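Could you have a look at this structure, given as structure tokens, before my questions?
Only one protein chain is missing from this complex, and each of the others stays in its spot.
The block that comes next holds subunit A.
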Amino acid sequence: MKDRPGMAMLRDRVARIEQRYHKPLAALYLKTGLPLVDEALKGGLRRGAIHEFMGEGHDQMLCARPTQFVAKILAQVTGPVIWVMPPDGAPLLAGLQQTGLSAERLLCIEVHPARMAATIEDVLRSQGVAAVVADLSTPLSLTASRRLALAAETSGVTGFLLHRHQQFVPPSACWTRWRVGAVASPPIRMGQRALLSLAENFSLALLRHRGGDALNWRIGTDHVPPSSFSLAAILAHDALAQGAPAARSGLAAGSVWPGKAGAENRVCQ
């Protein structure tokens, strides 16, 4: 008889855990748009969890590539996106729109760095929001990240943390941690000039993944926004594309090239 309240609580918890898996796959995961990455993550980035992103090299302070990556993911889902940032840290709207994220879905909140964690948590707990993106100027403590993870889990809102600083990022309670960096793309030579290839290659490193392995990818994506016509297809018949490396064909969905280092390298093509 003594155990009964305990049992009821346990049943309640089991029911709540099970409830999560009764939803369709799209309600559980955010697709990255890169088939191999989605496959490795068993469907994409988990909704209702916190994901951390870091830049690499000269991009550590600015986090341009991670921002672009996150914006591309968010462009594929519907629903409001809240961007929490320190004062005067707004991303460039023109760049975000080229990834497909529209301005009317995006609400920006500027807050002092000291109140950042509390604000993110507050927004994570609100209903009807698809995702929260936060620019961090200092790493979060384990406790703070745990609070965020709990808030995200209760409300089902996905959180993206962009580490815009050069400090060491301590272990956190986030579901995944990514490093998005640059990969040299072979330039197109035209006479004296070295033009840029349209495909902007980037490296994607999954540094931590709860219940999964650390992985590495090197990806060449199409630079053209999804709403527009495919410029690569047009250029395929153009003089410019003559000198382009053969590997450029079929990049539209993001082909995956062999990586250099990491716990496990996925090789394709």
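As a convention for this text, a residue touches a chain if its C-beta (ideal position, glycine included) is under 8 Å from a C-beta of that chain, and two chains touch if they have at least 3 such contacts; residues count from 1.
One rule holds in what follows: contacts and distances are computed from a predicted model.
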- request: Refer to UniProt and select, among "Putative thiamine transport system permease protein", "DNA-directed DNA polymerase", "Paraquat-inducible protein A" or "ABC transporter ATP-binding protein", the name of the complex member that is left out.
  value: "DNA-directed DNA polymerase"
- line: Among the options A:76, A:119 or A:137, the absent chain makes contact with A:119
Message: I'm checking contacts with the chain that's been left out. Which of A:50, A:71 or A:206 qualifies?
response: A:71
Residue in contact with the excluded chain [from A:33, A:48 or A:91]: A:91
Message: Touching residues of subunit A against the unshown chain: what are they?
response: 57-59, 62-65, 67-68, 71, 78-80, 82, 87-99, 102-112, 115, 119, 122-123, 126-129, 181-185, 187-188, 192-197, 200-202, 223, 225, 227
